[in-house]
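For this depiction, one protein chain was excluded, whereas all remaining protein chains were kept in their positions.
All chains are identified by letter, namely A, B, C, D and E, in their written order; residue positions are counted from 1 within each chain.
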Amino acid sequence: MFNNLTDISIPEALLITVFSMGIVFAALLIIDLILQGFRSLFYKGKRQTKTSKTNVVIKNDKKTMEQDRVTENTDSDEEELVAVIAAALAASLSRPVSDIKINKIRRVGQETSVWSKAGRLEQMN
Amino acid sequence: MFNNLTDISIPEALLITVFSMGIVFAALLIIDLILQGFRSLFYKGKRQTKTSKTNVVIKNDKKTMEQDRVTENTDSDEEELVAVIAAALAASLSRPVSDIKINKIRRVGQETSVWSKAGRLEQMN
Amino acid sequence: MFNNLTDISIPEALLITVFSMGIVFAALLIIDLILQGFRSLFYKGKRQTKTSKTNVVIKNDKKTMEQDRVTENTDSDEEELVAVIAAALAASLSRPVSDIKINKIRRVGQETSVWSKAGRLEQMN
Amino acid sequence: MLFDILHKFWDSTGFKALLDSFFKVDNPIEILQSPLIMILVSFILLYLAIKKQFEPLLLVPIAFGMLLTNLPMAGLMDNDGLLHYLYMGTKLGIYPPIIFLGVGAMTDFGPLIANPKSVLLGAAAQFGIFFTFIGAVLISKMGIPGIGFTGQEAASIAIIGGADGPTALYLTSQLADHLLGPIAVAAYSYMALVPIIQPPIMRFFTTEEERKVKMEQLRPVSKTEKIIFPIVVATFCILLLPSAAPLVGMLMFGNLVRECGVVERLSNTIQNELTNIVTIFLGITVGATAKAEVFLQGQTIAIIVLGLLAFSVGTATGVLFGKIMHKATGGKVNPLIGAAGVSAVPMAARVVQKEGQKANPSNFLLMHAMGPNVAGVIGSAVAAGILLLFFS
Amino acid sequence: MLFDILHKFWDSTGFKALLDSFFKVDNPIEILQSPLIMILVSFILLYLAIKKQFEPLLLVPIAFGMLLTNLPMAGLMDNDGLLHYLYMGTKLGIYPPIIFLGVGAMTDFGPLIANPKSVLLGAAAQFGIFFTFIGAVLISKMGIPGIGFTGQEAASIAIIGGADGPTALYLTSQLADHLLGPIAVAAYSYMALVPIIQPPIMRFFTTEEERKVKMEQLRPVSKTEKIIFPIVVATFCILLLPSAAPLVGMLMFGNLVRECGVVERLSNTIQNELTNIVTIFLGITVGATAKAEVFLQGQTIAIIVLGLLAFSVGTATGVLFGKIMHKATGGKVNPLIGAAGVSAVPMAARVVQKEGQKANPSNFLLMHAMGPNVAGVIGSAVAAGILLLFFS
Partner (left out) sequence: MLFDILHKFWDSTGFKALLDSFFKVDNPIEILQSPLIMILVSFILLYLAIKKQFEPLLLVPIAFGMLLTNLPMAGLMDNDGLLHYLYMGTKLGIYPPIIFLGVGAMTDFGPLIANPKSVLLGAAAQFGIFFTFIGAVLISKMGIPGIGFTGQEAASIAIIGGADGPTALYLTSQLADHLLGPIAVAAYSYMALVPIIQPPIMRFFTTEEERKVKMEQLRPVSKTEKIIFPIVVATFCILLLPSAAPLVGMLMFGNLVRECGVVERLSNTIQNELTNIVTIFLGITVGATAKAEVFLQGQTIAIIVLGLLAFSVGTATGVLFGKIMHKATGGKVNPLIGAAGVSAVPMAARVVQKEGQKANPSNFLLMHAMGPNVAGVIGSAVAAGILLLFFS
């Protein structure tokens, strides 16, 4: 398509940019349209009617470091966390936020240190 | 062994069938004999005497879909399940069925949905 | 370095031994020195001051056979086990032994037999 | 110039290739081999796997592999394509024996050891394989245009009757890897359909009285027997049929790891992560062999039909042999358990349990059916060994 | 004779080679390419990864690989070296799509399905890629000695702007694998620095009022939609851009395995062990490409600078497009969520959440930002496909 793809001229670079961003937008625009189709096909607002309260105990996984950063902050963050979890659950459980009541946030994570100790012991006994 | 193995004639196919089923039966018949040898070597009906009652709590794994199909049915299936588990345990614990008393069937599985939610949250917080 | 490495003479073998053990000792001696450097860099005996008691519940893993061998012995070994665990924890928690009080040793392992039974059942139901 | 790029871009898309597969064909019949049809087939398989739960562990990866390979221009099965690299494990016959390792580690041969006679039912059900082999040869002689199988192909189709996924995929990968797609689809679909295919055949060949037979309690099996079993069976079967070594060897190694009780951590990893990883790679690459031009052939229809025949005949001969044993033992054997000899573990054994209870609600045949069921796995591995001996 | 051996031994050590890299150079400038400098760089990266928690899952392996490859004479990247064998999975483009399989299995596209318009923010943020591409071409024209990029190299550098590790590593492995080291370091470092890079840009381009905007509750998304989504998006994107197939195909396969609900055990293994194993091998071998003589070049500095540009421009165009949507919807869209379009999942979405709350403590933008965030992953995979189309 171009004279020499190992040595790109500036006009060529601009052309590539315009064309590529065009394709990127076109592609994602079509995905947008597909998803709007999803909405009309699958979502009729029915679920709004069944508003059962959901009690949730959040089980934190030990896998990422994300939570450690959260753990650094305290107290004031606790409320943010509740709100964020509520919002997240709302989406993932397909319920409006108002339906969700969080009773208790129990951190289950950080067992890792115990485990790795068990590992060490295992190795020695 | 045959003229042309990429182009099999019908008599050849029949011969292959007769011969192969012969080998299959011979092979499995010998396994049968070996297992009858096992019986006389290892099993003297001794275990019958020690009839201690075994209380078992069945821990269902979350891994396969099998249990979901079971879960669809209810109530009337519960009894079948107990019976089947008893039979299975009888074999795997090497005890006659009458020795086994199942107190409680506790399903531990299906934590997966909770976990995958935790996964999603983890990703977002 | 040698005439023929596929056919080693006895003097050559002795030379290799002397030289190699020399390198092994030299290498590990330097590691010794590095670790003595660690001691002076990172360890000032400070931690001695904060002597909070640590209550520990040991969680045995089901993975190795080691513990089975331990399990064979009983009673008299229990004390040894406590002592050994205390020593191990002392090192891994960076606390002197006297700081550690073990309340309870709870074996969590050996669920494997239950699990494998669950596996078999799963396969059959 | 932008127009020029757009034109070239359009030529590079799969959309154009897909349109061309309809409108730029020399012969209207070629439309029947359009990748679009395969894309639709993959959607149907995804529907069956997800909604109807047809053996989803393999059919979801197979169907997605089928989708990816039929999106034109993507080149995932080209020599330097991602799926082609992963396919090497299928082609070289590595993945299926590793799955068998996992199957061995998940299988309890206790019911077979307790009731050795049931091993013969696992032999009888292999008639399905060879009946189908004859069928495939017969069809080839009928002169239907586009439908004809070489000996290797006929053997690969026949093994569908083994009702055992890894065995079918291993044999096919060694004898006729271009048929991996249709044979995998047929084998896994019929395995999922066992609860529908088998009951009428089981009822047709048995009387109500026979189905009511309650079988006596199996004897207990000791740990020692369970440990010795895989060693002895592997040694014997491989000495008899060296070509069955990859399948039987791995099956029995997995079982030994399971039963020996001293390598629990290996057993867990084999049963879970190793099997899962290989399942994903095996499934998606088997699906990726099903390109439109090889899948959309008259042969595929013949394979689908012959596969159904294979399952049906295997069930029937299993049940009929069960009837012989019923007579020979003076009525101690319920002939229904013969149907479990096709393998399709553990589905076929569960079908036997259900049918037995329909006839007699106090009947528990599950453990008795597990014997022929696991014997069927050994039986079809042996049959695969014989076919490899002839055809490779 | 012992002295002779000692002399030869000394010649075989890395210590001697390291000393020679300082004292036995033809030209003093060569000292700047001493492996010792790379060893120090690897220590710094380890410090950042461990102490500062800069994307440690990849930077710890990358930094250690960098250390090992720069210890002279060890030969781990020689043709028969350990890391060279493991590197094949990187070079052949196998590891990054498998990581994408894991990413798909860990990603919830629900927020994107619920708010389709947010997909456009994921498109807008890709300007960062192409802006950087122009930048790399411009720099090459400036005639700075030792700094000049081919088209393939410029494309590989540009993809840093995608803020997506596996995509960057895949594209670079296909177009310019000698740059894997610096591009990986830049990409993962800036992803870790997202909470520092993005906020000033976000605040610069938005008003207080705009940042205060609360967005309305997302609609619920059904299981069916989540299952159909990966199938449809894979089919469409690969038909449009066949070259994106390895990335988009694996991403969406992983997501289907996650959402279909019938292959939980495959989903678990993909998310955990498979991803972890491949992460280790990918990381250490990517690091192992960063030998002193290729890493310690003026080009690396240019890549570091251009990478920062890429992230900044992507953030800015995302936010600016957010402002357009803010206007177009009559103020319903908070423009901050545009910043999440660069991907860097989920860090960028969390930054949006924090900035939104700073402006308005009752503001919860996280779920709204997850839409552009995951759209950005698709967007940069699409952009990578276009660049592959041009340059491979």
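Note that in this section a residue touches a chain if its C-beta (ideal position, glycine included) is under 8 Å from a C-beta of that chain, and two chains touch if they have at least 3 such contacts.
In this text, all values refer to a predicted model and were calculated from it rather than measured experimentally.
From the options D:Leu19, D:Ile134 or D:Ala245, the residue with contact to the chain not on display is D:Ala245.
Residue in contact with the omitted chain (choice from E:Val41, E:Leu76 or E:Val351): E:Leu76. In the full complex, chain E touches the hidden chain at residues 9, 12-15, 18, 39, 43, 46, 49-50, 53, 56-57, 60-61, 64, 67-68, 71-76, 80-82, 85-86, 272-273, 276-277, 279-280, 284.
Against the chain not shown here, chain C presents residues 1-2, 4-10, 12-14, 16-17, 19-21, 23-25, 27-36, 38-39, 42-43, 45, 47, 63, 65, 68-69, 80, 83-84, 87-88, 90-97.
Although one chain is not drawn, its touching partners on chain D can still be listed: residues 92-94, 97, 227, 231, 234-235, 238-243, 245-246, 249-250, 253, 256-257, 260-263, 265-266, 268-270, 273-274, 389.
Assume only the chains that are shown with their structure count from here on.
Set against the C-alpha centre of chain B, every other chain centre is closer than that of E. Chain B and chain D, compared by their mean Cα positions, are separated by 17 Å.
Rounded to whole angstrom units, the spacing between the C-alpha centres of chain A and chain D is 38. Multi-chain contact residues of chain C, defined as those touching 2 or more other chains: 63-64, 119-120, 123-125. In chain D, 9, 53, 56, 108, 272, 366-367 are the positions where the chain touches two or more neighbouring chains simultaneously.
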